[in-house]
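Working notes, beginning with the structure itself.
Shown here: the complex without one of its protein chains, the others still in place.
Moving on to subunit A:
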Amino acid sequence: MTGLRADRVVRRIGDKVVVDGVTLSLSPGETVGLLGPNGSGKSTLLRLLAGVLAPSAGAVTLDGRTLTEVGRRATARRIASVEQHADTRTELTVRDIVALGRIPHRRAWTPPTAADAEAVTEALRRTGLTDRAGQSWHTLSGGERQRTQIARALAQEPRELLLDEPTNHLDIQHQLDLLDLVASLPVTTVIALHDLNLASMYCDRLLVLRDGRAVTEGTPAEVLTPALIEQVYGVGAEVTHDPGHPVIRFLRPAAGDGSPPKRSVTSAASTAP
């Protein structure tokens, strides 16, 4: 069995079950979107996949061995993750941060090798940060910070890349730029997203979570239906099928009368006498 796989993983915090028996296996090179409302367990599932959290039950395996068997350092040479809120008080340049990605490849008491320097240069180039390599983290914009963290992840030379809502707080141009970059990378990617249209545009496959459980899984066209959106997010939506991927348009909740949401403004007008 190759690749990264979560097999009926459970994660409890105290009495609360945050992830409840989720199974996910990844095919090489695909981009999988994790969808679900706040608190549905997306971030926790990503941390379980990265091995920074241990599952309470079930197992996360890499090529058939559990992450514990693979070991922390070897896991970090295969799987790289980008957290939702990365920040530091340390004075670091973009290049310093990207070089952190080489830590799992480096040995104690030895300086960085030529391969380390090359991986850093390549990661900077791929993310378009070569010109900003000397700039301080504290002077970067939100989008540049995300790209720096992605460059750091690429310097790890992973085969699996895990991203937790990387487009948060970015304007639409930066959201599209960033997801274009991610989609162009030759790695298997799992990406937690809030924006259903972005998920539809950039993901090969979607896994929808609610209350820690997997609700459904499939291609964007299979998964993103008005019924599913109503069931998981509790909002009305219209879905049209563009060539290539579904497009979602949300509807305003009906005002306070408890009736099901009206289909659209035009249908409301047509019922008028």
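Observations on the model:
Everything that follows uses one rule, which is that a residue touches a chain if its C-beta (ideal position, glycine included) is under 8 Å from a C-beta of that chain, and two chains touch if they have at least 3 such contacts; residues count from 1.
Here is the rule we go by: contacts and distances are computed from a predicted model.
The chain not displayed here is annotated in its UniProt record as "Iron chelate uptake ABC transporter family permease subunit", chosen from "Sarcosine oxidase subunit gamma", "Iron chelate uptake ABC transporter family permease subunit", "Cytochrome b" or "Serine protease, S1-C subfamily, contains C-terminal PDZ domain". From the set A:Ala80, A:Ala119 or A:Val208, the residue in touch with the chain omitted from the display is A:Ala80, counting the whole complex.
Only one residue in the set A:Gly3, A:Gly58, A:Gly101 or A:Pro246 touches the chain that does not appear here, and it is A:Gly101. Shown as candidates are A:Asp15, A:Glu91, A:Asp131 or A:Asp242; the residue that touches the absent chain is A:Glu91. Residues 47, 50-52, 72-77, 80-81, 83, 86-92, 96-97, 100-101, 103-104, 106, 108-109, 111, 138, 156 of subunit A touch the missing chain (whole complex, contact as defined above).
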